[in-house]
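See structure below.
All protein chains of the complex are present and in place, except for one that has been dropped.
Let's look at chain A:
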Amino acid sequence: MIVADILTDLKSLIPEGQVKEEERQNHSLGNRGQVTVYPKSEAEIASILKYANENGKNISVMGGGTKRGYGGLVETADILLSLSDYKGIIEHTVGDMTLTVRPGTTFKEIQDYLAEHDQKVSLDPAWPEYATIGGIIAANESGPKRLGYGSARDVVIGMKVVYPNGTIIRTGAKVVKNVAGYDMNKLFIGSMGTLGVVSEVTVKLRPVPKHESLVLLSFPKGNMEEIRSFVIDLLDAPMEPTSLELLSPALSNRLINRAHYTLAISFEDVEKSVHYQENFINNSEHNAEVSILRQKETQAFWDEFYTIRPNGTELITNNETEAALKIGIVNLDVLKVIKEAHVLQDANNLVIQAHGGLGHGLCQVILKGASDDVVAAIKQLRYFVVQLGGYVTITHLPLSLRQQIDVWGEQPSYFFLLKQMKSKIDPNNVLNHKRFVGGI
């Protein structure tokens, strides 16, 4: 009954063809809607939000769906707002190196378009063919090249955001430097869609580097001290790697067929500079097995790399449970975390593939196996990381397990500020209710 009402109401707001009743019941990742809407304009987004806000309905927001298993404690909201049809480039000012796009545009569509102009968005999220710019920003997703180029908060310069009451606000501007008023962009980046629906994003661009190489150093002995001392020497030299990512033996085995701890070090600059830096590594002291990928070969490596994380759009076909974690830690403690992940693999009879950036302190851990073992390993790893002063966020896990183990870990001491922010902007909990830290 209720579903029928929502359907009728929504069809009065936006064209009928853009409103669909969900056929499948019970998605194992949750974050579903009884009814799915596909707005094609900002005004439509605003009218849907306003309707929900005024009628006690709640909304789950989705882009490409790659992060469907990231946070959220309910199987279904009243409405699933899909931004997958609200896509496309609005404005690209080549000379200013700024780009304005609609949120449902996939990352790959953006990069392919920009490549024609030798420009790029300097983020490197997982599943670029599926992940949308809106989702990447809402989840503040970054990859190994964060070391060289920063994260979404360093890239986004302006947005338009639809508030739960239907008001549309602009944040920032289409300029690369701006301190007029509060830096409202930051509020929405990483907010997991709990404050507003991003309806437009402006990012600053970078030139595609003239040359690129990837140095892969595998350490057969697996001696962490040896890796640590190599990394410290590299970081203390005036080299400019854009990634300095440590891969666990299991992940290294999957990607390059070498079951050792491996460092993936990227250099992106003019050719002379890239060669100079490759030589620096070749000439430095280490007992690692080295291979160097150049230009297109590097892209093939990264293309594969960006598909290692579980993809929320894929249906689970076997009984194996997959989980993914984002871990933040003091930079060099990444060594300890990746090692611990490796150790937990055998201790829990799981496949655990992990990588972490030694220059930026973020790790990603992917676990596969029986659900009890996965949950046990997450708890053990979280205990280990928290002792070191870091945090563990679960970025992918089936709904039933998310209800057992807290996705976000311990609440920060200033949680009351987050809660007040939410209730100020979304007092009726219309958007992505319980998707974020502390049940926000």
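Here is the rule we use: a contact is a pair of C-beta atoms (placed from the backbone, for glycine too) under 8 Å apart; a residue touches a chain by one contact, two chains touch by 3 or more; residues count from 1.
Keep in mind that, in the parts below, contacts and distances are computed from a predicted model.
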Listed names "Probable membrane transporter protein", "PadR family transcriptional regulator", "FAD-binding protein" or "Na+/H+ antiporter subunit G", with the criterion being the UniProt name of the chain not displayed: "FAD-binding protein"
Residue of A:D5, A:D85 or A:D118 in touch with the missing chain, whole complex considered: A:D118
Absent-chain contact - pick from A:A173, A:A259 or A:V351: A:A173
Residue, one of A:K20, A:R254 or A:H275, that touches the chain absent here: A:H275
Where the missing chain touches chain A, by residue: 93-98, 118, 140, 150-151, 153-154, 163, 167-171, 173-187, 189-191, 195, 206-210, 232, 235-240, 269-270, 272-277, 326, 328-332, 359-362, 389-391, 393, 408-409, 412-415, 417-418, 420-421, 424-425, 436-437
